[in-house]
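Excluded from the complex is one protein chain; the other protein chains are retained at their positions.
Labels A and B are assigned to the chains in the order they are written; within every chain, residues are numbered from 1.
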Amino acid sequence: MPLSVDERWNLIEKISKQTVEFGARKHTLKDAIAELTVKPLTGIPVAIAVLYGIWSFFVDFAGTLFTDGFMVRLFDEHWLPFLQNAFHNNLDNWAYRLFIDAGHIENGVLVASDNCLEAFGVLTSGFFVPFGVVLWAVLAFYLMFALLEDVGYLPRLAVLVDTVLHKIGLHGYAIVPTFLSLGCNVPGVTATRALETRKQRFLMITLLSVFVPCGAQIGIMQDLVPELMGWIFLTLAIGYLGFGFILNKIVPGKSPEIIMDVPPYRMPMMKNIVSKLWVRTSRFLLVAVPFVLLGCLIVGLMYLTGAMDWLATVLGPFLMSWFGVPEETVSPLIAGFLRKDLAVGMLGGLMEQGIMTTFQVFTSVVLLCIYFPCLATFALMLKEENWKEFLGSIASLVAMVLVYGGLIHLVGIMLEVA
Amino acid sequence: MNELEEKFGQIYFAVLGAVALAFGAAELIASAGEGLTWGILDSSGAADPMFLPWRAIILLSVGFFYLSSVKNFAEIHQLAKAVLGSIMIWIVAGMAIWSRIASSIPGEETWFNSLEGFLASYAPPYCPEMFLLPFSLVIVYYILKEREEEAEGLSYRGKAR
Partner (left out) sequence: MKILLMGHPNVGKSVFFNRLTGAKVFESNYPGTTVDFTKGWMRFGGEDVELIDVPGAFSLEPKDRAEEVAVKMLEENRDSVVICVLDASKVERGLYLALEIIERGYPVVVALNMWDVAEDKNIRIDVEKLERILGVPVVPTIAISGEGFKELVSKIKEAAPVKIEKIIENAGGVESAAVSG
């Protein structure tokens, strides 16, 4: 005899009456703090402090200490010169240009590079990007994330942003996939499975893959254009909320309330954090490194065969007129299909050669963020969505890039910085 | 906490709250201009000017948290405000210290910093939050006190079998 819902609750009430006793409940200090962190008036300042903490830890750990402190020296002053000397600066040899130093044109002459971003060889940039920059950024991010998770702060942040996110058809819980995506979009997209309706999942996956830069990308952006980071995040956040709002209006379906429990605050445990950090970082490296190396190889080959120049001539005018970025950005955009961090690194190379204005750098960095999810995320989207949703995601992606990219250019023209 | 402890807490955090407000206001003014350095007090946000306005907002909130906790300080929800204020100072000051640690280890021309260079990284001026840090630690006494009372106050403490 299967019970009806009412009968089952009725039975439970009977059982609990006989077995459970609720003592007088006194509020503890922990409860009082928990309450304060979800009330907007007190919760928002706390959230600002927490985010400030995460960001400044990230900048100092990844940027100041590891990348600028040790890795740049290691790669630019030791690794690159070592390889260049060992192979006699042989810029005429195609294999040398592919694996060690592609060189660049200065006053009409092909000259050797003096840093690992410009060199663009598989063995130079291909290793500098993942191990010199990205690894430390991802490590710093995952450390902060694990701490927030284990303390129990994340669900509270979700409650705080709930009202705002409801306006774009999402629930406060969306903060969890969004945060995860700031490390790497792949686990972020996976985490959307906890959302209730297909509409919510579709919205979330599309927004994540377009507007949330991953830790690898953030790390290398912070390394190259630290002064622009505020503007970049602001632009992306506006895009995330704005397009979320629009998509919510267009896409059919419901986005119901999700009942979420807010767990008690807890002391984080060292062992748990270390193991999470290890698993997440090593998984990340397994996905990222092969793609970075492959990306270097493909872009290098496209240069050597002249395919890149051809693409630059074909797409250049469009890029220049619509987005206001020079034709040289074609190559980072191609590399971006494989890895965003690598692509931003290539932009860095272009910047050092001084062929872009600050606004063009800004536009192309934002474009790189939004124009296409990296290959790994793309593959996951294929798996997670049915073909209709997938086509929808791709269509909205293209629309968003064209509209938003053009809009940024337009704003630039109006502010007279473009 | 007993009456004396409550009275002391009220006066102490009222003063600390006022100081935090003053520092916060100074940071806000500094962030609008070029930043201020006054003696051993540094509000220049030298590392990253983007951070300064946010720090000002945080510090002002800390001031408000402390001040609003003063009335009926022994009550748990009031005490919690002071605790949160201190935690926020710990976050910002902790990161300021971490920033110095991070930049003190690698050297300018060599792999590792010289001893003098290392120590010089820790010399003043300090940001306002670092000055507030030691004073904010007083809250730990009250937290421990409260936890003690909570442990005694519970009518039932069993163990999982």
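By our rule, a contact is a pair of C-beta atoms (placed from the backbone, for glycine too) under 8 Å apart; a residue touches a chain by one contact, two chains touch by 3 or more.
Predicted, not measured: the structure shown is a model, and the values here were computed from it.
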Hidden partner chain, touching residue among A:Ser275, A:Thr313 or A:Gln353: A:Ser275
Missing-chain contacts mapped onto subunit A: 1-4, 6-16, 18-26, 28, 149-152, 154-155, 158, 173, 176, 190-191, 193-196, 201, 259-261, 263-264, 266, 269, 272, 275-276, 279
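Everything that follows uses one rule, which is that only the chains that are shown with their structure count from here on.
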Geometric centre distance via CA averages, subunit B-subunit A, whole Å: 31
Residues of subunit A touching subunit B in the complex: 23-24, 26-29, 32-33, 35-37, 42, 45-46, 48-50, 52-53, 56-57, 59-61, 64-65, 68-70, 73, 226-227, 229-230
Footprint of subunit A on subunit B - complex, ascending: 48, 50-51, 54-55, 57-58, 61-62, 65, 76-77, 79-81, 83-84, 87-88, 91-92, 94-95, 98-99, 102-103, 105-106, 111, 143, 146-147, 150, 153-156
